[in-house]
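The other protein chains are all here in position, but one chain of the complex has been omitted.
Right, chain A next:
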Amino acid sequence: MSDTIIVAYDGSAAGRRAVDFAAALVRGAEGSLVLLHVLEWSPYSFLTPDEVEERHARRKVELARAESAIVAPVKAELEAAGLKVDALIRYGNVTDTICEVAQETGARQIVIGRTGQAGVMSRLFGSVAGALAQVAPVPCTIVP
């Protein structure tokens, strides 16, 4: 059985706690970590002609920003601590993408943080952690 653990990281404090939790799991078990950052994206949204034209350039900017500001510093830090880390940046629905990556990499487990907001927004739209708990193909740890 593969010993890969996926940790979804969005740059938030909760995400950071999830990273630390996952790092501790891997450190004990000689496994590797997939540091996954998902940019929310739907291929069925509506764009204006200008947005269509700018999309390709903007995508490059978004990817570069996600890489430099969110993913790379954490990856470097984990590697410095002696862990094996793969970083992935993907576009898509956050929940679906995490599940897809879990299947692709044959991960043992998903680790995700939760913001703990129980407000109107999460009641209306649900939360990623809540949705993952329902649909994750592998065990899922939600770090408070």
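Rule of thumb we're sticking to: a residue touches a chain if its C-beta (ideal position, glycine included) is under 8 Å from a C-beta of that chain, and two chains touch if they have at least 3 such contacts; residues count from 1.
In the analysis below, contacts and distances are computed from a predicted model.
Novice: From the list "Alanine/glycine:cation symporter family protein", "Probable tRNA sulfurtransferase", "2Fe-2S iron-sulfur cluster binding domain-containing protein" or "Molybdopterin-dependent oxidoreductase", give the UniProt name belonging to the chain omitted from this structure.
Specialist: UniProt protein name of the non-displayed chain: "Alanine/glycine:cation symporter family protein".
Novice: When the complex is taken as a whole, what residues of chain A touch the one chain not shown?
Specialist: Missing-chain contacts on chain A: residues 39, 41, 43-57, 59-60, 62-63, 90-92, 100.
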